[in-house]
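All protein chains but one are shown in place.
And now, subunit A:
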Amino acid sequence: MQPDISVKNLNKTYGGGFQALKNINLDIESGEIFALLGPNGAGKTTLISIICGIVNLSSGEVKAAGYDIIRDYRKARQSIGLVPQELNTDSFETVWDTVCFSRGLFGKPPSPAHIEQVLRDLSLWDKRSNRIMSLSGGMKRRVMIAKALSHEPQILFLDEPTAGVDVELRRDMWNMVRKLRENGVTIILTTHYIEEAEEMADRIGVIRDGEIILVEEKSTLMSKLGKKELRLHLQKPMEKLPGELLLEPVELSDDGYELIYSFDSQEEQDGVARLLRKLSELGIEYRDLQTRESSLEDIFVNLVHE
């Protein structure tokens, strides 16, 4: 099956000479949720903007739903819905009008039934006759999503969808994304909230300084790069690590009450047992212990700071 989004050797240099994207190659499969992570200014929005037709590419080839975004721009764009990062909405139009406008703009005949469904799904139905300017920030965000879904796109881009959004809306949005995926919509989201990618995504791509530095299944990524940590709370504080422990990847906390042992979750698991045996041989007593698996956030921070 062909990928829904196919990016080949994509470069983008802005007028001022700034190279925002460097030789990007990326395939996004039909029906998956793909999270694009990266620090500010890494090129996430530029990449999305090029695929959606808002920014011109400098070189390379991009296809959406199998159509070249330049030669077959109509078919390519018809298959895409975009929720941009900024809250760019009209002010004086009603919710209903602005969503109907979007559907028409994307070449679809009017369908009050579909628009009603979209508005109901996004809890906007009661607000359909309100002017957009009278809505709260969270409601405006919903309106932007409704506009993006108005023409029944096959691919949905969510650029920082939950930035500045309250917990309730974030939950609603995640539920909506899952529902869309069940209906076969491919979803690409960029986010700062690693929690979001961790919760939602099937695959994760990390972009840094205009380059894709990694694309991996989320589960593989987490197990491959995930670190585990064992913390031992000591009965008595230690001033420094005993010589026998210096060879192990063990650190002592500043107050001397904690021993922190980091290990790879992929490696053989006898490290913990060996450490505990050593501690009892040395007569070091502890009153509690806990292990923690590193989150995607830790992995991400490590990656972008390499």
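Just so it is clear, a contact is a pair of C-beta atoms (placed from the backbone, for glycine too) under 8 Å apart; a residue touches a chain by one contact, two chains touch by 3 or more; residues count from 1.
Just so we're on the same page, contacts and distances are computed from a predicted model.
Asker: Looking at UniProt, which of "Transport permease protein", "Glycosyl transferase family 2", "TlpA family protein disulfide reductase" or "Imidazolonepropionase-like amidohydrolase" names the chain that isn't shown?
Answerer: "Transport permease protein"
Asker: Check each of A:Ser6, A:Gln78, A:Thr162 or A:Thr186 against the chain that is not shown and name the one that touches it.
Answerer: Per the contact definition at the top, the residue touching the missing chain is A:Gln78.
Asker: Just name the one of A:Pro3, A:Pro39 or A:Gly53 that touches the chain not displayed here.
Answerer: Here the residue in touch with the unshown chain is A:Gly53.
Asker: Spell out, residue by residue, where the missing chain touches subunit A.
Answerer: Residue positions of subunit A that touch the missing chain: 14-15, 52-56, 73-78, 80, 82, 84, 86, 88-93, 97, 100-109, 147.
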